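Just one protein chain is left out here, and the rest sit where they should.
A and B label the chains in the order they appear, each numbered from 1.
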Amino acid sequence: MKLNGVLAAALAAGLLLGTAMTASFAAEVPEGTTLASEQIFKYRVLDNINTLDPQLVEDVDTSAVVRSLFEGLYNSGQGGDPVPGVAESYEVNADKTVYTFKLRDAKWSNGDPVTAGDFVYAWQRAVDPKTASNYAYFVGLVGVVNADDIVAGKKPVTDLGVKAIDDKTLEVTLSFSSPWFVRTLSHATLFPAPKAVIEAKGVDWTKPENIVGNGAYTLAENTPGERVVVKRNPNYWDNAKTVLEEVQFLTINDENQGLTRWRAGEVDQTDVPAGQYPALKAELPDNTYSVPNFCTYYFSVNMTDKQTNAALKDVKVREALSLAIDRDVIVNGVLQGGQTPAYSFTHPLTAGFKMPDIPAASMTQADRDAKAVQLMAEAGYGKDKPLEINYIYNTSEAHKKVATVVGQMWKEKLGVTLNLADMEFQTLLDTRHAKTYELARNAWCGDYNEASTFLSLLDSKSEQNDQGYANADVDALLAASKTSADPNVEYAAVEVQASKDVPIMPIYFYAKVFMQSASVKGWPFTDVEQNWYAKDLYKVAE
Amino acid sequence: MIAFILKRLAVAIPTLLVLIVISFILMKVAPGNPFAGEKTVPKAVLDNIFARYGLDKPEWQQLLEYIYNVVFHFDFGPSFKYRDRTVNDIIAQGFPVTFTYGAWAFLFATVIGVSLGVAAALRQNGWIDHLAVGLSIGAQVVPNFVMAPVLVLVFTLWLRWLPGGGWDGGHWSNIVLPVIALATSYLASITRIMRSSMLEVLGSNYIRTARAKGLPGWQVVFRHALRPAMLPVVSYLGPVFVGMVTGSVVIDLYFSTGGIGQAFVNSALNRDYSTILGITILLGALTIAANLVVDVLYAWIDPKIKL
Partner (left out) sequence: MLTDRRIGNLAHPAPAPIEEASAPEKGRSLWMDAARRFRRNRAALVSLAMLILIVLFTFVGPLLARWDIETIDWTVVGSVLTKGMPSFETGHYFGTDEVGRDLYSRVIQGTQVSLTVGIVGSVIAVIVGTFYGAVAGYFGGRLDSVMMRFVDILYSIPYMFILILLLIIFGRSFIMLFVGIGLISWLGMARVVRGQTMALKNREFVEAAIAGGAKPLTVVFRHIVPNLLGVVAVYATLLIPEMILLESFISFLGLGVQEPNTSLGALISEGAQTMQYGTIWQLAFPLIFFVLLLFSFFFVGDGLRDALDPKDR
């Protein structure tokens, strides 16, 4: 999953303006707005908040909490583009391998100044084998010199390519030319860490009584399984522009329960259960939202010899199966939440990516079905010689619905019997990774806004290549894309090749479907990664 | 009595050890690991994490070290999923919550159940009897995962009387719905047990004799009948208590109370080995303790029984 590629010109151009960038970076309340007297935002999270240690953060909801407690060099703005955080500006050398950041006069919540040394400490901490962070690899992924070797224990942490020139100047050296480095700085792994507190309190440093942060909020309460409460941090450098006084992250496991409590006014934002979006949109048009989300849902086909179903080794069968999936029914009939049918892998809204023409995408479903039947006949299967396939997915109502519907489509159109095996998530991961399945549910969310975050999964050497798909042309194209003047040429070729080989059957591109109280303003609807900052939000009087 | 308790406690220790070993083996056999996610973690990173938690050591050594730490330091180790918390933290936070609503539910189910059962028995085949029997069977057959969302719809969304979830440090308004959802089916069982055992006692010879002697009705009931009639209820209380704890899986899920039940299910699903073990041991110890208390109580109520 290396991405030493050069990005699309447009994207790079946007980033080079970085030093002059003055986009929005706080709640922008229009003139004449009457703010609500109570500025408390209540946000529903699905699961527990796993940790408050920025270098250990793994999941999306936890990141949202940590983003309010800590701040990196750059934040992600309304549209997903970087806006200055602790850094005021940066300079970059000609081949884009050395970035020098100028830090502003920011303070920790205990009043200490935030220095370049705090970033050096945090980044070293992230790759330190003793910290044992799941995201240790992220520092190497974005290109910081020696990160991978330090993770592997081959070099000391002090060799990491990050240096404090003085208290307010941070220099980062990358192992490859990267125009998009600044985009990665809003990731929690690269947030600063308060050295003195961590060394004094050890593992307990994130407890409410100990924690010190540099974000717009400080921790008031952390009760896993119930809620995390954060309150305005008066020491935050841009505190004057913060409007929300308090944010409550409320754990509500059951999404239907979340909706009931949203209706009762107990939460300001909650997800819409699968299938309920049209009815809610009709009933509450001003509160119901569906925005694209940076993930792709797909079926993985096991391409290795570890599975014994010969039919799946026949590309005609794979193509027929993929064609016979009526994505419009899944999207409009089952999920009904503004998802988009997918015939290729990379999310269409990926910055700078232009989707190539995949033939199946422009056919009618009737044509696809006809072609599918024909392909199956050519492969020697039909209603008289039925095919049986085993499909694994993890326990969830939505996955179950998709599996059931696809199974019936294949049965009716192709005479294929799809045996469903519902397993629990960890078991699915293990089975998928061991490649002992035939067909498996899969999904991928982009780590950063560039096409290689998806396409590198098709590389035969990728750890994430659950399919065991190995095509030398694809590998060569992906390698070439890293030095290409316009990597989109290679990306398009990879997509086209994958659509011919069918190692995966893309089903749909995600949407985030949610209810939000009308009083909440400032939500970043146009950011496909949906990185929101509490400091950018405010509540108006109703 | 003391000898009996000591004997039971002596058996409890090997029982708990067996429980630890069984759970440990089950966990290690289970596919997956606590650090796996939709995105595969690179091998070098995984190695570091395993080394950090001592998971790179041979399994028997992990087990022995775990038992050593539990027995001598009362340390259940760090949680693998909640990276900045220990299992002791998780239990210290979740158990009081579960215990609070569990204890209220226990009290509620026992007091109301016993009263209803006695009332029904005293007026056998009267309206109160039919009502009690009907209600109790009805309550027993509606699963609490249906009851909980219905309660929230009615009391939170329609009536707006009570919050639909959260704990808020144990505010009374957050306790009411969990207690009702948890207690109902046990209340029903206790009512039925109490009713039938009361009927049995009221029909026995010595109660008839007492009545024949002309003792007033209430005195017969409360002085002579209640105590023996309580016996089957008392023996049911152990399982009720355990049910209150396991029932917290549903309660925590629907009411976001942050109790121990959800912590267990989450840790089992996430393969958070140390948390699964910690909670299993805690529940095993509680079960043993509850059974012991029930036995002692039983002997106290029924003097014929010698411990």
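Keep this in mind: a contact is a pair of C-beta atoms (placed from the backbone, for glycine too) under 8 Å apart; a residue touches a chain by one contact, two chains touch by 3 or more.
Everything numeric here is computed off the predicted structure, so don't read it as measured data.
> Among the options B:I67, B:L153, B:A210 or B:L226, which residue touches the chain absent from this view?
B:L153
> From the listed residues B:L9, B:V111 or B:V142, report the one that touches the chain absent from this view.
B:V142
> Taking the full complex into account, find the residue in B:I67, B:A210 or B:L269 that is in contact with the omitted chain.
B:L269
> Can you work out which residue in B:L26, B:V71 or B:A103 touches the chain that's missing from view?
Considering all chains, including the one not shown, the answer is B:L26.
> Considering the whole complex rather than only what is displayed, give the residues of chain A touching the chain that is not shown.
254, 256, 259-260, 273, 275-276, 279, 329, 332-334, 336, 395-397, 400-401, 403-405, 407-408, 420-424, 426-427
> List the residues of chain B that touch the chain left out of this view.
That gives, for chain B, the contact residues 11-12, 15, 18-19, 22-23, 26-27, 29-31, 137-138, 140-143, 145-146, 149-150, 153, 189, 192-193, 196-197, 199-200, 203, 231-232, 235-236, 238-239, 242-243, 245-246, 249-250, 264-265, 268-269, 276, 279-280, 283-284, 287-288, 291, 294-295, 298-299, 305, 307.
Following the convention adopted for this analysis, only the chains that are shown with their structure count from here on.
> Report the inter-centroid distance (CA atoms only) between chain A and chain B in whole Å.
That gives a centre separation of 39 Å.
> Please give the residue numbers of chain B that touch chain A in the complex, ascending.
The contact residues of chain B facing chain A are 30-33, 35-45, 48-49, 51-53, 78, 81-86, 90, 93-94, 149, 152-153, 156-157, 160, 163-167, 252-254, 256-259, 262-263, 266, 269-271.
> So in the complex, the part of chain A that touches chain B is made up of which residues?
47-48, 50-53, 56, 58-59, 129-134, 136-137, 148, 151-153, 203-206, 223-227, 250-254, 256-257, 260-261, 263-264, 266, 424-427, 429-431, 433, 443-445, 447, 463-464
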